[in-house]
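One protein chain is absent from this view; the other protein chains keep their places.
Each chain gets a letter, A and B, in the order it is written, and its residues are counted from 1.
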Amino acid sequence: MKRIFKTKFNAACFVLIPVCIGINYVGKLFASLLKLPLWLDSIGTCIGGVLGGPVIGGICGAANNLIYGLTTGDSITLIYALTSFGIGVAVGIMARLGRMKTFPGALLTAVAAGLTAVVISTPLNIIFWGGMTGNVWGDAVFAWSQAGKLPVFFGSFLDEVIVDVPDKLITLLLVFAIVKNLPKKLTSLYDVDDEVESLD
Amino acid sequence: MAFIEVSNLKYRYPHTKTLALDGINLSIEKGEFIGIAGENKAGKSTLCQSFAGLIPTMFKGAYGGKILIGKKNAAETPIAELCQSVGLVFQNPFNQLSGAKETVFDEIAFGLQNLGVPREEMIKRVRDNLKLLDIEKYAYRNPFDLSGGQIQRVAIASILAMNPELIVLDEPTSQLDPQGSEEVFKAVEKLTKSGITIIMAEHKMEKLASYCDKILLLHKGKQIAFDTPEYIFSRDDLDSIGVLPPVYTQVCKTLSISKKSEKDKIIYPVTFQDVEKLKGFFPEHLVGRITSSEDDSIVKNPVFQIEHLSFSYNPMVSVIEDVNLTFRNEPTAIIGQNGAGKTTLVKLLKGLIKPASGSILFERNDTKNQTVAQLSAQIGYVFQNPDDQIFKNKVMDEIMVGPLNLGWSKTKAKESARDALEMVGLIDKAEQNPYDLDLSERKLIAVASVIAMNPKVLILDEPTIAQDVKGKEIIGKLITSLFARGKLIITILHDMDFAAKYFNRIIVMAHGKILADGPKEEVFYRTNTLKQAHLEQPHVTSLCRELGYEGVFLDTDDLNA
């Protein structure tokens, strides 16, 4: 248990966080340039979780939304700092449990991350938006559920599931492919158990 | 006890089998200037990083022995504490930037802020070092928008400003123009007068010979010798260690002029001053280069025609100013000071950036009308920084990208990729991740990835950076053989000896203009122009001039008695 949350607070980890935030930004940029029905804004957070563990993953996620909220005027993203935090932690835990080493494991991680996002975001959506997500596809489902007199909570939940689960699936598959191919020189920097062996 | 004591130092990187350092023993006094020489992968950078404590603290792996600096044990002192007494300048300056600061001024101040240096003192030190490295002009520019050499100066300044007692420099002048690197050596040497100790890994043997008190010779992680430059460069096993002695020593060896003989050893001069003292022993006449009057009757067709070309990154400063040039099929070198616009010029040729005014004709067609991808089959370009160019996870895939994009079949692409790898001597690395290779190898991979496309024009941006003798020879042979196959080769260089050896035509650039353009036999004798462009003559050339020989001397083969 302790190993799962073990974190080295060294420069290597502190450098990882801004890079992950940058990766999130680039992912989001791609999604909007290509007009994809996905966010793709948590690639970096997931990488942070995989390499640095749940604590770094969580920090990546939360810092991401805080920084964008406070500097780019997108104050709406501030609220979702909690969601991003959850995603980072979830992916970090799954990675430390060794799930990101295999393809089925990556799928499982994607489901875990997607559900975490849904569980945290739904109440936030209801409080701040009356249940919507701001994503056209998801909101269409929400409108449909409301027209059918389904409870707001349920409609909002569906809205999130439609958006978040496929998004996290694509995200984590990308992350899986990228991390698998990282050079050893880099990944060994983030090995938690490594100690210096003595040659004397 | 000496200031620095290294005893039986051993180190192995994680996930590797062989020792990168194997039994290093040194003792270094305060104020000494120590050089580290050896071929690529000898372990120079590894040793540099051990002094700064990065090995083993950051890299982990397996470590044995001890480095004592003053009273501090490098392996056990936290880096944050050690960095106050040991400064390390990296081999690749692009990596030394903190990435958190928007101006060069703040970048240099970053380390001082972390160490809590008082404000007035901090500002003074930053100013002094900006001046020392001649980068005052760029103080308020973004460090990421500078040219390669300018970044290297910022990297050196950022470490010098921290006032460490021991400064470790890992090939600190690889991207600097000749005068710039001379200035860095002078500045560093001056520091030793105030008791600062310098350790420097270098491939420029002439510089090591004239500035170092002692040189450590490394080979495959083992210490071969630790002695004065004279003794090191008079060894007769240098060839097998992959080190070429300074040109001065080579010349004296060719002419069998030695300084003195001790016991069974012959000692050769290693510096310019040494040679001058032995002036009397040199033959009265040397013939020099016999320029075969080339068959000028065959007028070659122009490949590139550049007319009134201008370009700037921002409207305030122009980088290329009204350049007119014609390139024909011959090995052509572009030399010039840092920030002269060399990289910019070749990027324009390649079509990566578009001219602000003027035109570039490639085989009579204006390049404006073609995309970079369309030109890629004809014009190959190897970037200054290989990391800008490598984007696959396997060397073989990386090299096959180009051929496949040209629409070649998989078998043909693979064949061509194998040939290219063979040419740069890295065929055994085909299955590795390029990022797990060393800088020198990554540079060669980048070259191979372009050759594999078999372009008509090959543009190389500083290919000799980080290469040892063997690497330079590989590149030199490549240039010769591609020229023989009828290709145009344009190469940007800071290494005058290399330029003089392998190229016919030399173009000198400064401040976005062409200062000189012609055959090397002529250009390298225009000393005023060279000086204006922060360049120097090739070592043999300046030596023979000082010795008073008439004729043209460009490399050691020209010393015909």
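Please note the rule applied: a contact is a pair of C-beta atoms (placed from the backbone, for glycine too) under 8 Å apart; a residue touches a chain by one contact, two chains touch by 3 or more.
One rule holds for everything that comes next: contacts and distances are computed from a predicted model.
As stated in its UniProt record, the chain not included in the shown complex is "Energy-coupling factor transporter transmembrane protein EcfT", which appears among "sn-glycerol-3-phosphate transport system permease protein UgpE", "2-oxoglutarate ferredoxin oxidoreductase subunit alpha", "Succinyl-CoA--3-ketoacid-CoA transferase" or "Energy-coupling factor transporter transmembrane protein EcfT". Within the whole complex, touches from the chain that is not shown fall on A, B.
Across the entire complex, the residue among B:A187, B:L406 or B:L547 in touch with the chain not shown is B:L406.
Within the complete assembly, B:F110 is the residue of B:F110, B:F282, B:F327 or B:Y549 that touches the hidden chain.
Taking the complete complex into account, A:L189 is the one of A:I87, A:I120 or A:L189 that touches the chain left out.
Where chain A meets the chain that is not shown, the touching residues are 9-12, 14-19, 21-23, 25-27, 29-30, 33-34, 43-44, 47, 51, 63, 67, 69-73, 75-76, 128-130, 132, 134, 139, 142-143, 146-147, 149, 151-152, 174, 177-178, 181-183, 185-186, 189. Mapped onto chain B, contacts with the missing chain fall at residues 52, 54, 58, 78-81, 83-84, 87-88, 90, 92, 95-102, 106, 109-119, 122-123, 142, 144, 158-159, 162, 350, 352, 371-374, 376-377, 380-381, 383, 387-389, 391-393, 401-402, 405-406, 435, 449-450, 453.
As a working rule, only the chains that are shown with their structure count from here on.
Here the spacing of chain A and chain B, counted between their Cα centres, is 42 Å. If you check the complex, the residues on chain B that touch chain A are 10-12, 14-15, 56, 58-65, 75, 99, 393, 433, 435-436. Interface residues of chain A facing chain B in the complex, by the touch rule stated above, are 12, 15, 18, 181, 183-186, 188-189, 191, 194-200.
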